[in-house]
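All remarks here apply to the structure that follows.
Every protein chain but one is kept in place in this view of the complex.
Letters A, B and C mark the chains in the order given here, with residues in each chain numbered from 1 onward.
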Amino acid sequence: MPVMNIIQAVNDALKLEMRRDARVVVLGEDVGKFGGVFRATSGLFEEFGKDRVMDTPLAEAGIIGAAIGMALYGLRPVPEIQFADFIYPAYDQIVNELAKFRYRSGGQYPAPVVIRTPYGGGIRGGHYHSQSPEAYFVHTPGLKVVVPSNPYDAKGLLLSAIRGEDPVIFLEPKRVYRAARGEVPEGDYTVPLGEAKIVRSGSQLTVLTYGAMTHTCLEAAKQSEAAGFDPEIVELRTLLPLDAETVLQSVRKTGRVVIAHEAPKTCGYGAELAALIAERALLSLEAPINRVAGFDTPFPYTLENEYLPSPDRVAAAIKQTATF
Amino acid sequence: MPVMNIIQAVNDALKLEMRRDARVVVLGEDVGKFGGVFRATSGLFEEFGKDRVMDTPLAEAGIIGAAIGMALYGLRPVPEIQFADFIYPAYDQIVNELAKFRYRSGGQYPAPVVIRTPYGGGIRGGHYHSQSPEAYFVHTPGLKVVVPSNPYDAKGLLLSAIRGEDPVIFLEPKRVYRAARGEVPEGDYTVPLGEAKIVRSGSQLTVLTYGAMTHTCLEAAKQSEAAGFDPEIVELRTLLPLDAETVLQSVRKTGRVVIAHEAPKTCGYGAELAALIAERALLSLEAPINRVAGFDTPFPYTLENEYLPSPDRVAAAIKQTATF
Amino acid sequence: MHAMLAKGQEPRSEEAPFSILDDDGNVRGGVQAPEVSDEKAIALYRGLLQVRLVDDRMMKLQRQGRLGFYMLSMGEEATHFGGAYPLRASDWIFPSYREPGAFFWRGYSIKDYTNQLFGNAEDPVKGRQMPVHHSAKWINMVSISSPVGTQIPQAVGMAWAAKISKKEDVALVYFGEGATSTGQFHVGMNFAGVYQAPVVFFCRNNGWAISTSGDRQTASSSFAIKALAYGMPGIRVDGNDLLAIIAVMEDAVERARKGLGPTLIEAVTYRRGGHSSSDDPSQYRDPAEVVRWEAHDPIERWRRYLEQRKLWSEALHEKFTKEITDELMVALKHAETVGAPPVESLFDDVFAELPPHLLEQRAELLAMPRAKSGHGS
Partner (left out) sequence: MHAMLAKGQEPRSEEAPFSILDDDGNVRGGVQAPEVSDEKAIALYRGLLQVRLVDDRMMKLQRQGRLGFYMLSMGEEATHFGGAYPLRASDWIFPSYREPGAFFWRGYSIKDYTNQLFGNAEDPVKGRQMPVHHSAKWINMVSISSPVGTQIPQAVGMAWAAKISKKEDVALVYFGEGATSTGQFHVGMNFAGVYQAPVVFFCRNNGWAISTSGDRQTASSSFAIKALAYGMPGIRVDGNDLLAIIAVMEDAVERARKGLGPTLIEAVTYRRGGHSSSDDPSQYRDPAEVVRWEAHDPIERWRRYLEQRKLWSEALHEKFTKEITDELMVALKHAETVGAPPVESLFDDVFAELPPHLLEQRAELLAMPRAKSGHGS
């Protein structure tokens, strides 16, 4: 099986699906001849031409607005937003339009648009190339939200997203775009949306995480292991719909929870996980729910390493929670 | 003391502050001669003229973008967004610009803009005249978020917001714009941001709420009282910064929590409250944390009464939690 | 081509908009009028009349408290039909909330219309949206949205998709002059220019956006001139002159279908009523303005034109009025008796299939005692 990084896996999924389904088109800033600033759409323009791989003017509202119109007409657009930080000019189109089209038309007009966008910190990009906006979308009924952490899932989840009938926000962890490498089957396969994965089994406490933070948590687990702790790590993969069963089962087993994400803590996705657990598994809890998250400040530049939850910080939280 | 409704109290605050401080200006769609679609700016144009009460073209991004520029220059703009549902074209200006200006400029450029906007359901407005977007703003570092429920607080909080040095999202509960009436002192007074209020003392369980839902919860409390329950109701008034002390004290006292808001449940503000409690007061909890919220669907039209958390639903949650 | 300006030629607001019929229904000298068959000309009259009669009734119902909300289009009816008439059935329309006639022209029934207004169990949008927010996929009428301007880039996307798919379909998108101030207008127009998408932008300049007059929206000399910023032709047309609108639309649709790209049409008309049933325009504008515009009524002008063509009679008018009124009465009676959509439908169509959390929330709601839900008021 070929070894790929996440960018290559995304690229592979796009190529595969565009060959399989003539309705799939790609649009965005610099996605054409140039292949995207992260090269995720590289080679598509050459293979599929300008009618299916479209360089757009610099306007995210136009990219998503046009993608909605295309989807209504029957295409399967997969727009790229160059950085998640630049998705906000399209926020109205996403939150008021894309998310509500099927519902508000009484089911007449589905709008299956898959928005791909790199998110998160760790590339020294300051606050405009580092944000993690997942909570904004999870809180918006009508959107599915997917965050892979590795090439295998990236390809399989993206294929599921494009073949699904719903709008999807597909957040790509740019910090590990190239660093996360792994075997990826060459042909067709899918990873279903809505299924979490236990990436490390453990008995003592549950770590809930997703995206680039999965790697941070795995590193933290190594430290914790060395210190005699045995955390279970659940990688959510899909934030909405959430695989609540897998989460709750793990929590009921361990009775202790650490939640880790990069986004600011207050009202982040971790809040929802904590609330769910406090609602459904309270009696299993033996320790306070511990959130390790970005601080409630804009994303900084120089102090990025202090801002981002590090393996040390996660390991400290594991220790604190396990020994509570 | 004069009796006012919330609209009159907001209007009174604006007039008072515009007389007191020549830097205060108001801008938005139809806020001028017409006095705003809810009449909250009525009479301002006549008194302060077109240079301080500005009808704008139909563009929320322009309203907020221009307000930012005015604030940088030293004015105190209080823009109105006609309905919170139409705030999204300005989302980029709010989330990427307004919220980060002071921070990103190293403290050189504060941007004290107070955005007033009516929010929430209950006026048969369907999903585009009913949304409750507070969580989107609470999750954005750099913004304060305020939600009054009555005329006294509306005036006092708005005056604090305008006199403060930070950007504020000031969400007005339009469902009770006219229905919530009460005595309002004529002259100057403020209600500080960041202080919750116990609107009903009780011993048995804590209900956390804000905005129009405060009234729903008070009604529910009457039902509950009749059924022999004794809930304490904490009205938050400011969502960010949160008065965590008052919340946690009440929870430590009662050991049981119901959280009520109109916004969709998943990743709503209630999630943050639940997470905070599960982090800081877990050992005091005697029952699962119960969230009563809007369902995770777009806001409907005909079935609005089914969608909105009713006094019955809150009372049922109180019973369930109290008897757990 | 009847009236199209050459690319880059500059329309000016001082210039009178393109017009074919004068207020008395005479074809002006020197202009070439489009051919409209007797049958179609009469059908258009019936359509215009239907919008006026339906609007009138609904405003009354709203005042009586039998209907929650309404938006009427009195005085702007010609824009509904002038836009829709020159299109094929396979073309798509992205309407705003003030073009019910475009729905009717394509066969949306008064019954559909009324059921939507009442948000009842037979409402095509299942009671999900406010009154006047229709959606009718079976006739390629796209779901109306409240947020102003959002449909503009969507229409461009649809048109561009048609081009990519090698179909001949054209998009028509309606919006008010207020919408030209939104960022959405700009990005939509700009994309259309760049991709030469087969789309017609139809700006109903009715002079007002709620209480804001057109001259507060922009300092440009007209709305049509904005087309130059996107390398497309823009044209001003008398929005109360159905024949003139048909003419400029025929040109624009032909250009689009031939692959010659988009066009902006500014139809100059007037919002004679309030913005909506919640609005009282006497608070912000001179009633004399309304009176002046009554003299240019688009329906009366079309009537006189038909008279000139010997197609109109009092009897025909009475017949249409009675047919429409009867249909309306039956529809209203029906709409008011049909109940609300089932409670469980609240959770449908958020996604293609109900995910676990919505299944749970549905079960939770169904287990509760039923809330009072007054549909239609």
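Couple of notes before you dig in:
Definition applied: a residue touches a chain if its C-beta (ideal position, glycine included) is under 8 Å from a C-beta of that chain, and two chains touch if they have at least 3 such contacts.
None of the values given here were measured: they were computed from a predicted structure.
Across the whole complex, the hidden chain's contacts among the shown chains comprise A, B, C. For the options B:104, B:139, B:155 or B:174, the residue in contact with the chain missing from this view is B:104. The residue from B:11, B:96 or B:321 that touches the chain not shown here is B:96. Counting over the whole complex, subunit C has residues 8, 10, 12, 181-187, 190, 193-194, 196, 216-221, 225-226, 228-232, 261 touching the chain that is not drawn. Across the interface with the omitted chain, subunit A contributes residues 29-30, 32-34, 37, 55-59, 61-62, 85-86, 88-89, 124-129, 265-266, 295-298, 300-307, 310, 312-313, 316. Across the interface with the omitted chain, subunit B contributes residues 25, 51-52, 54, 56-57, 59, 61-62, 64-75, 77, 89, 92-93, 96-97, 101-110, 141-142, 144, 164-166, 194, 240-242, 244-245.
The rule is short, and it goes like this: only the chains that are shown with their structure count from here on.
Subunit B and subunit C have CA centres that are 36 Å apart.
Chain centres here are Cα means. That of subunit A falls 40 Å from that of subunit C.
Under the contact definition stated at the top, the residues of subunit B that touch 2 or more other chains are 85, 88-89, 127-128, 266, 295-298. Within subunit C, residues 123, 128-129, 133, 145, 147, 183-184, 350, 357 each touch two or more of the remaining chains.
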